Each structure stands twice: as structure tokens, then as C-alpha cells.
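Of the protein chains in this complex, one is absent; all others appear in place.
== subunit A ==
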Amino acid sequence: MLRRLALSAATGLMLALPALAETVSDFRLSNGLGVVVIEDPRAPVVTHMVWYRVGAADEPPGHSGIAHFLEHLMFKGTDEMSAGEFSATVEAQGGDDNAFTSWDYTAYFQRIAADRLDLMMKMEADRMRDLQMTEEDVRTERQVVLEERSQRTDSDPGAVFSEQSRAAAYLNHPYGIPIIGWRHEIEQLGREDAFSFYRTYYAPNNAILVVAGDVDPAEVRRMAEEHYGALEPTPNLPERLRPQEPPQLAERRLTFSDPRVAQPYVSRSYLAATRETGAQEKAAALTILAELLGGSPTTSLLSRELQFGPQPKAVWAQAYYDGGGLDSGTFGLAVVPAAGVSLQEAEDAMDAVVARFLKEGPDAEDFERIKTQLGAQDIYSRDNVDGLARRYGAALTTGLTVADVQAWPEVLQAVTPDEVMAAARDLFDRRRAVTGWLMQEDEEKSQ
């Protein structure tokens, strides 16, 4: 296996095996802060994360990018610390820190020796309510974000294509807006936009604290009470009601060509169900469907049918499912055609594989092998306590509970072929899909 093309892939499968259930406890402080503690004593290290239940999909219209911009500004100062001092202090303790923003959440984390947890909490609690920044900070950091957008998106035709496809996938929901923001709106973001967003959403009653590693839950509770307990919640925190999708009644298709495209491909993304608290069965069926159709680059149905045989149609073929969104999930297919195969032929071949699958159903042996793999993945994933922390943080900021995370592996193992077929029949409706062709500049004329 060499080089898979980086398509807009899912955020990853979430797996856990009940036989090895990690030691997890959770509680809530009186100001509303949720706390999850994951014990892993194998190394004297702790991951300390604060997750806010706010992301790019919660931004006021016309201010795209403010959630991510604020994430950058959180590394400026507070009433107690000067700009840059937060990271400098973490590093002086031998730790690393960073942050990330998604459509549904924004999270800040440090990875550090377990005996420095108290200081991390003190600093993170400080910047939950007492952020300060100058106009100069804001101006310079906005330039950094514009360079970030240039680097991540504008310099990469595949990323631009994926951004355009996503915008077409949603008729009304802000999931269609890029996390980093549209350039013309980033350029207008100011200090007041950031502060107003910060004051509303950065509060204990809108946050989840996740502590994972070599820690004692009682100690964590004591420290959390001390540092986070006194923070004022935001009164009348706005309910998380984003504009929802109307019935999608018309298939969307788009082409994007650019002289920098070297490898054309076709991608299709369908709106799909997401994991819901107490009802994860459909998402579990879609997870297995994605594995059957396009998980393994060798043995999945799409790979087998399109990459193998005497006249292979594709260099790569894959399927993915992202069921982690608060309001909506995505199921995607993508095919990179072999030399001499047109995008139309590649798309037709992809659709033919799906059509046959809908008629014939899954191979029993494939079905079992995928379940075995999903189960074992959990043992391997446990080697990475950071990954566990992220799994809980992401779940708890998208409407799921600790119980949902822990039930997920059993729900996956309980999926039947009939459930997969029902989910597939429901899913594959082109009226709820966007199909895109990424093309070389001269290709458009010839096709």
C-alpha cells in the first residue's frame, strides 16, 4: 500500500470493547462544568482538555471563522498572564499544548507530567473567563489565520474542491461553511466579534473537562472544584439550535478544475444519520456499511471490484462515514480513476458496485471479518490515552453521554446484515447527495 489520496475523510471510527472497559468516572460541578476522568496509570503523564460546546456551526451569520479565530486568540493574555505566557509556562514544565476547532466543538489541551495537573487547571480556568487581548494582537493573529487558510486550503486544489462540495451539501445548515471561515469574512473579524462570542460561550456551563492519564479521580475532583468551581456560568446560555436542513429534493453536481490538479477524482457525499444518545444503532450499521464498501484498500467491495481484475477502473476507491456531528452525518464515496479511465466511467463503475451491493447484500465472511477487526481495534486504541480523551470529549460535546461511548462497541457487534441493508437503502438517495469531479484544467473541454 502506498499513498492514499487525502480525501475529506471521516473523523475516525470510535471503538471500545466492553471486556476491557477503561476506568472512567464522570461528575458535574455546581456551576455546570461536566468532568470526565479516564484512569491510565501506565505512564506518569496526564492529558488535560477543556472542550467547549461551541464550534463553527454556532457562529453568527456573516462572521464565519470566529470560533477558530478565537481559538488562536486564547493564547494571548489574561488578567494574570501576558500574551504567549500560557504556552511558555506549559513548555517550561516540559509539556506541550495546543487547541483545535470543529463545527461542533472547540478544545484546548495540554499533555504534561501528571504532577503538573494542578497548574494546568489553574491556567485553563483563568482563561475561561478572563481573556484579554489588544487590537494589535487581533490584527497580527488575523494575518496568521489568513496565512493558515492559504496554506491549508487555497494552496491545495483538493481542499478547495472539498470546501466547495461541502458548501453544496447543505442547503441551510451551517455545516456547509468552512471551519476556518470564508476569506472575505475572516478579513473582517475584529476584537469585539471575538469577545462577544467568548463571553457567551466560554463558561463552565458550556464546557466539559476531560482528564486522562495517571490520576486519581478524587484528587481531580478536588482540584477541579478549587480551580473551576468558582467560575461564573453564563446565564441564559443560548440553546444550541442551528438552522436545520429542509427536505433535500434535488441532486447536486459540481465540477472544479485547476491547473494544479494532478490526479482527478470523483467524490460523492450523502447526508446520513448521526449517533444519537441511546439510539446509536443506525450509525453503527452505517459504520459497518462504510467498512464493507470501502474500508480496506484491498478487500473492501469497491477496492475489489474497481482496483483488481484485468482492466482495473481505479487507482483507489474508498468509502467513509462520519457519524460524529451533532445535527447531521456524512457518508462518502470516492474513486480515483486509473490512467485512461474518464471520470464518468469511474462514477458509473462506482454506482454499479453500490447497485449490486443493494441487490446482493454483504458477503457473510466479509461481515464477520469486519466485526473482528472493529473489536480488536479497541485493544490497540487503548495504547493511546490521548485518543481516549478525545473520544469522550467529542462525544460529550455532540449530544452523547459516557454511557453511549461505552455502549458503542456492543452496539457495533450487534449490527445484523439486515440492519446494514436497511441503512443502505435509506442512505443511497441521490437527491440528498453532492457529486463532484475534481479535474485538470484541459479536461473540462474534452469531457
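One rule holds for everything that comes next: contacts are C-beta pairs under 8 Å (C-beta built on N, C-alpha and C of every residue); 3 or more make two chains touch, one makes a residue touch a chain; residues count from 1.
Here is the rule we go by: contacts and distances are computed from a predicted model.
Novice: Which of the following names does UniProt give to the chain that is not shown: "Zinc protease", "Heme exporter protein C", "ECF subfamily RNA polymerase sigma-24 factor" or "Putative ABC transporter"?
Specialist: "Zinc protease"
Novice: Using the definition of touch stated at the top, determine which of A:Ala113, A:Val402 or A:Met421 touches the missing chain.
Specialist: A:Ala113
Novice: Touch as defined at the start, partner being the missing chain; which of A:Thr134, A:Gln151 or A:Thr416 qualifies?
Specialist: Among A:Thr134, A:Gln151 or A:Thr416, only A:Gln151 touches the chain that is not shown.
Novice: One chain is left out of this view; which of A:Glu80, A:Glu187, A:Asp216 or A:Asp418 touches it in the full complex?
Specialist: Answer from the full complex: A:Glu80 touches the omitted chain.
Novice: Mind listing the subunit A residues that contact the chain we can't see here?
Specialist: 1-3, 5, 20, 42-45, 75, 80-81, 84-85, 87-89, 91-96, 111-113, 115-116, 119, 122-123, 126, 139-144, 146-148, 150-152, 154-156, 259-263, 296, 298-299, 304, 307-308, 310, 312, 315-316, 336, 338-339, 365, 369-370, 372-373, 375-377, 379-380, 382-385
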